[in-house]
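With one protein chain held back, the other chains of the complex are shown just where they sit.
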Amino acid sequence: MDFNLTEEQQMLQDMLSRLVRDHYSFEKRMSHYASQEGYSTAFWQQLAEQGLTGVPIDEAYGGFGGGGVENMLLMKELGRGLCLEPVLASQIFAAGLLQQLGNKEQKEKILPLVASGELKLAAALTETNSHYSLQHVACRARQQGDTWFLSGQKSVVVGGASADLLLVSARTAGEQGDPEGISLFLVEPWAKGVTRNAYPCIDGPRACDLLLDEVMVGRGGVLGKPGQVFTTLQYQQERAAAAACAEALGSMEEAFTLTLDYLKTRQQFGQPIGKFQALQHRMADMRGELELATSMTLLAASLADHPPSDERSRKLAASRFIITRAARFIAEQAIQLHGGIGMTWEYALAHHAKRLVMLSHHLGDEDTHLQRFADLLKAS
Amino acid sequence: MDFNLTEEQQMLQDMLSRLVRDHYSFEKRMSHYASQEGYSTAFWQQLAEQGLTGVPIDEAYGGFGGGGVENMLLMKELGRGLCLEPVLASQIFAAGLLQQLGNKEQKEKILPLVASGELKLAAALTETNSHYSLQHVACRARQQGDTWFLSGQKSVVVGGASADLLLVSARTAGEQGDPEGISLFLVEPWAKGVTRNAYPCIDGPRACDLLLDEVMVGRGGVLGKPGQVFTTLQYQQERAAAAACAEALGSMEEAFTLTLDYLKTRQQFGQPIGKFQALQHRMADMRGELELATSMTLLAASLADHPPSDERSRKLAASRFIITRAARFIAEQAIQLHGGIGMTWEYALAHHAKRLVMLSHHLGDEDTHLQRFADLLKAS
Amino acid sequence: MYFELTPEDEAFKNEVRGFLAEALPEDIASKVRLGKHLGKEDHQRWQQILAKKGWYAANWPQDYGGPGWSVVQKHIFEEEAAAAGAPRLVSFGVNMVAPVIMQFGTQEQKDYYLPRILSGEDWWCQGYSEPGAGSDLAAVKTRAVREGDFYVVDGQKTWTTLGQYANKIFCLVRTDPQAKPQQGITFLLIDMDSPGVSIRPILTLDGEHEVNEVFFDSVRVPVANRVGEENKGWTCAKYLLTHERTGQAGVGISKAALAHLKQVAGREMKNGKPLIEDPLFRLRLAEVEIQLLAVEISTLRILAAVEGGGAPGAESSILKIKGSEIRQAISQLLRQALGANALPFLQDQIDPDFTGEYRYTDYAAAAASQYFNLRKLSIYGGSNEVQKNIIAKMILEL
Partner (left out) sequence: MYFELTPEDEAFKNEVRGFLAEALPEDIASKVRLGKHLGKEDHQRWQQILAKKGWYAANWPQDYGGPGWSVVQKHIFEEEAAAAGAPRLVSFGVNMVAPVIMQFGTQEQKDYYLPRILSGEDWWCQGYSEPGAGSDLAAVKTRAVREGDFYVVDGQKTWTTLGQYANKIFCLVRTDPQAKPQQGITFLLIDMDSPGVSIRPILTLDGEHEVNEVFFDSVRVPVANRVGEENKGWTCAKYLLTHERTGQAGVGISKAALAHLKQVAGREMKNGKPLIEDPLFRLRLAEVEIQLLAVEISTLRILAAVEGGGAPGAESSILKIKGSEIRQAISQLLRQALGANALPFLQDQIDPDFTGEYRYTDYAAAAASQYFNLRKLSIYGGSNEVQKNIIAKMILEL
């Protein structure tokens, strides 16, 4: 049992922390949000130059070879700064899929470009009716000789707006809802038959919907064994969820700090409102949730790369449940304790609150995780 | 819409309130609890003399002919005094069953004695494995000519210890769990083959287990149509639950008042603890729950005698959910706000708390009622 | 004791339903149901329809042009209006400043202002909160110095809801800085187009312009615009706050929102089945519906007490708390029901005049925005914490 960071991990954390602090003030964040790309290409460049876009990528492909803990450190600091760059979507989620499902040729061709930040990926796995389930795939791929033709739609692909290459799940066999028969394809967003509608999400990042109309994918664009990728998608979604816990934790810590500072300065009824016992106890409750969320983020990080097992899935669901619940509680209470000012666009807290609440819409909400844990409950 | 009591109802309430206040101090209550019978035969006598044991009984049989509202008034005051007499079990629950299922002869023979307080009833419907469900009946009745032979067990029959006549459900057809095939029989507790094991419940009243070994019941002891009584049992259990809401409300009001008084007098850190904002807000929360519980008790009383319908069942489940939740919250918080003193046997509050918490073990707990409401949820 | 409506009230309910079915413009109702924003024009159109029917100033005495409804009738109207998707009335004029003017105003003020409120000629906004005076209203700093027949007003108000539409603002201003906080405050009626009044929008976290800052720079306000005595404004403020709290439970709105939520849950899919058939989501729905039922009955009880001549006491604080929690819970479930489809932030699709094609469905567009917007329910009109203080002090005497 050891909760300490290695020297290398400590350095990584310090580097990230400095970078975010120096280059991602709230004002800058809001101008990145309003920019054409919806994030800072300059900051992305900085991450790339310092090798940070390569943190989650295998060393064999020019990355840092980081695991769950490194991804945690990365996302926690980016979460603290409400950073908008598609690090989770591209470098962790999609690149991780590629690492697990891609063949040598695919990985050698693509991953070095991802590690260096030159090429961004996005995993397009969900559809309007899938409600966090990766097995409800209606999008279909039809094989003709060596070529596949993809048709259907993909919905709310986070990071998809800026992606240079998409990993699209489509059904090659079975009926909607079957875990069997799902395949994964590499699709270029500007390929014929692809329509991409991009928009910002309410919590900051950009996403897109994809319309696929007989999109051609050659043999080199098939990832993994056709029809057999569901368990890997699930496994990788859990890995991404572990990293997302860390992002939320960074944001929670910041929201908590902003609120604590506010309670110490805001005067009402002749004293700082932090002197009111009811508010003190609320803050104590929030601090308690933060403590549990911190623990479960660490647990998730330590389990993310374990081989698939019910035990790992169970504990990752538990982590995710604790974090989404804590995130919403802290977000709602932080607004409440601020009063009106906590609801204003001009104030960082409001954007943390949105991020924290909407977190549950990305990789499964509280009830999804609670139900999953209950399904995997051990009888003794 | 009218929430006012009629003059007659107001008189009933005043009479009860005075009776309980004058004859049921906490000290007396505890000595009744410790007595042979586990309740006050003298108080029962007083109730009978003032016609109060007849409140729920039809006028045709010497009762007051009261409905949901009268039963509410009755039980609320008895709840306030933590009264131990089997009014709910005998006069409301069991007598109500008899009124609904009995034939003219049965009713004329039995109900006047019940109304006058001379004969006490109890409904023995549950078994160790039935978990609040009235259809999980394993106890069996076998017919031979005009005679039925009952064998099996009945469990935690509240009021059963002091009952002079038992209403026992037994299966005459079908398998355990079937709503069809359940019949109801009149059984004398001293009949051959009946073993009665009595004990106090942790919240005060006495109950008993019944062991039935080939107990003979003649034609005159069959209530209602054999095999067809389940819906009536269900309906009547809901009626009893509505009255139990009122009993809980009386107890909640008393627990709340005791706590409020304590907060105003108990000094810590140089002031009455009621000056601490965190405790004030807790009391405000409790007051809020009490408000909702009051409303739902009224609703339940007004619906109790409505003809059976999903709408009635749904709203009674809702009432019961609100009351059991409020009861537990108020009980737990009342103890917490008192500190150690709230946990002592010598203090009335502790017994209110036990009654309020254990209420959920009598006619279905929070989850039972929530699930029932969810099952009956209207889609729009 | 009975919970049913009397035949008269039942008839009134049918009359209200009939009227709403006929008179409520469908384009407005649709915006309300979908949680979209309403424009000034939407509000005014509906107000005028009501005014024409004589139902706009439902809370006014008949002498002033009110319909003379009983408490129960008012409740029926509110509930039916909400169910039909009518916009909640903007209350600053008709239900906030008007009662104050009726209670404390001069005859001239009554004659001048009340008809203009009824006709929709004036749109009022509220100048209560200041940057340093939120929950602690008695801390208002905006100064009004008497100069002959005028007060000269300097200072700043904030959280001024829909101030951008208003031509009038009622304000608490400090006229005696030496007095204790709650004394020395005066209640003034100010023209928004007076020289020296300026307004700046505050964008809320959902990107919306609903509230404003209002600045006063040497604004000259005739003494005739004062309601009540100088330095006695706190009396008006308290009177108004009591009025504001009543009905804040918003039962009708919550019932309409719950019905909408169920419809959505019947269309959204989870594991290949409508979400409303998902056992866990059903439990969530059940819990909020039960709570709402309990708050509804509690509201009726308080109304009945008022009808019987009682005054709505601090019990209305309980309803305010519970009511806001329920509305927030429903908005939470609606957001939750939409899964990832709650994420897209397409502001044009929430606009009052959007007529294009929705990204996904009409009901998804505003769901998350509305959830965030409704955080205000537990903050404004006296935060829920302040309400608990009131309960502790007024009901419990702690």
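Letters A, B and C mark the chains in the order given here, with residues in each chain numbered from 1 onward.
Rule of thumb we're sticking to: a contact is a pair of C-beta atoms (placed from the backbone, for glycine too) under 8 Å apart; a residue touches a chain by one contact, two chains touch by 3 or more.
Only a predicted model underlies this, so the values are computations on that prediction, with no experimental measurement involved.
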item	value
Candidates B:D203, B:E247 or B:E289 - the one touching the absent chain	B:D203
Positions on chain B where the hidden chain makes contact	126, 128-133, 136, 155-156, 158, 176-177, 197, 199-203, 207, 209, 267-269, 276, 278-279, 332, 335-336, 339-340, 342-346, 350-351, 353-354, 357-358, 360-362, 365, 367, 370-371
Hidden partner interface residues of chain A, rising order	1-5, 9, 69, 260, 263-264, 274-275, 277, 280-281, 283-285, 287-288, 291-292, 294-296, 298-299, 301-302, 315, 318, 321-322, 370-371, 373-374, 377-380
Chain not shown, touching residues in chain C	279-280, 283
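Assume only the chains that are shown with their structure count from here on.
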item	value
Separation of mean Cα positions, chain C and chain B [Å, integer]	43
Distance from the mean Cα position of chain C to that of chain A, given in whole angstrom	38
Two or more partner chains touched - positions in chain A	276, 278
Residues of chain C whose C-beta touches two or more other chains	385, 388
